[in-house]
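Every protein chain of the complex appears in place save one, which is left out.
Here is chain A:
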Amino acid sequence: MPEIKVTPLGAGQDVGRSCILVSIAGKNVMLDCGMHMGYNDDRRFPDFSYITQNGRLTDFLDCVIISHFHLDHCGALPYFSEMVGYDGPIYMTHPTKAICPILLEDYRKITVDKKGETNFFTSQMIKDCMKKVVAVHLHQTVQVDEELEIKAYYAGHVLGAAMFQIKVGCESVVYTGDYNMTPDRHLGAAWIDKCRPDLLISESTYATTIRDSKRCRERDFLKKVHETVERGGKVLIPVFALGRAQELCILLETFWERMNLKAPIYFSTGLTEKANHYYKLFITWTNQKIRKTFVQRNMFEFKHIKAFDRAFADNPGPMVVFATPGMLHAGQSLQIFRKWAGNEKNMVIMPGYCVQGTVGHKILSGQRKLEMEGRQILEVKMQVEYMSFSAHADAKGIMQLIRQAEPRNVLLVHGEAKKMEFLKQKIEQEFHVSCYMPANGETTTIFTNPSIPVDISLGLLKRETAIGLLPDVKKPKLMHGTLIMKDNSFRLVSPEQALKELGLAEHQLRFTCRVHIQDPRKEHETVLRVYNHLKGILKDYSVQHLPDGSITVESILIQATAHSEDQGTKVLLVSWTYQDEELGSYLTSLLKKGLPQSTS
């Protein structure tokens, strides 16, 4: 039975270093190649030795697909392709291809230049790696080789995020990557057609959460910023460079535009500027509103948001500043925070989760006095707000996607085991499809029932459909013919043609069967009784009593002889050709039941 095998090397019952191996119809595909944020040792990358101990990975993998540019989905790519060694094609969407190297380079800089690690990939490696990338468009079907084809669907989440359908013959797998079913200020919602894949591999970050409407959150955010600015206070929003930052920018930009506000908004330069450039470029990947207004004005060409300069932090008057990094643990955002923390008019808004130990986490948990380096005590008088903006699908969203795609099996990755358990149960309950959640390194095998296309000659098709009922699209139909498997193709032809093609002579196949009947009478009387019996039952068939003492039913021959030892037992010899198998076996079973007691 054909099967699909899935082995997560990362992201199996876990969040981080997404990397999933899929074997489908003899093709091996690697989905995502991410790194883990939590580790600094070997564990940060997936264990590629699982694929092969020695030798190039190229021989074992047909292609690699990257769903989006987040480092936990693409961070290990240069290591994988350049250091372990892979020369095959890597597929990603255009925006991902554009933004991915920026993030990789940034990541490399932090690890190598700041932390001083050696044995890490170099800038050159990133460049070499990106040369292997093939960019794809949405809904474009890409033929990787003769049989394997992939197709990208829009996934929301971040710019350029995509879900991929991997298809070999009529078996298919859909990998979602990260996706978002509710649209936000700059991206649309994920969408997939009813492609009915054999397997849907879905992320499940928020498997146990049903979120509130985003409007309340947005409104709260805007209200807070607006109030503070009106009071003359300064607002600090620590962000990570990509994704949420752009959403918040759009949000504030449109609000400023709408409300005709004048206070300046700054965006700390560097990485983000480059990223914004790509957002401007890939306008088709954004949501309806931005795409529509694009004709008049590109929304990412911010009117109110300007580049930040270090000196601006001391300017009097209200302002809003976006600064990196998002958890206030270092860099510009921390510097600004220290400057502004003392004034109760000011405000800091944390738009995301903060890891324990960072300044962000401390102030969010209510700490008002912070000890900075050099035994300095920083008193926090400014207001601290938390505003969560997340771009993953919640439980409802995941269910909605499953409903849209109608897969035969579901496999959950990218989430915590306990939460997955709940969702798994729900999926099985409501869709009646089996659901899997393998751990890292654990292989899940899914048996598929692929339909195999067979060519049939038109003559045969017409001839066969003429017999019996009219054809019905959704019901199976019985046909007689010869199946020829040759050169990897299947053809159904009539037996005569098959014989001719293969140069074979026709053989007759005959079945013969003996039936014992208890009948003390003479042979010809028995024959007569059998004849009358059959004649009575098989009204639609031609039953003949031949002069030589045998009976024919159509082309089936029945002869009766007395048993050599027991004269009371008669042996009926039934003989039929293979073509008459149905009738022949019916006759035998009929005769085996014996003759009626009194026919004479």
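Definition applied: contacts are C-beta pairs under 8 Å (C-beta built on N, C-alpha and C of every residue); 3 or more make two chains touch, one makes a residue touch a chain; residues count from 1.
Everything below uses one rule, namely that contacts and distances are computed from a predicted model.
According to UniProt, the chain absent from the figure is "Integrator complex subunit 4", selected among "Trafficking protein particle complex subunit 3-like protein", "Zinc transporter 6", "Cell cycle control protein" or "Integrator complex subunit 4". The chain omitted from view is touched by exactly one of A:Lys127, A:Lys214, A:Lys280 or A:His516, namely A:Lys214.
Within the whole complex, the absent chain has one touching residue among A:Lys114, A:Lys194 or A:Lys486, and that is A:Lys194. Note on the undisplayed chain: of the listed residues A:Lys5, A:Arg56, A:His139 or A:Lys223, the one touching it is A:Lys223. Of the listed residues A:Gln404, A:Ser494 or A:Thr561, the one in contact with the hidden chain in the full complex is A:Gln404. Across the interface with the omitted chain, chain A contributes residues 182-183, 185, 188-189, 191-194, 208-220, 222-224, 226, 254, 257-260, 287-289, 350, 364-366, 383-387, 395-396, 399-400, 403-404, 419, 422, 425-426, 430, 469-476.
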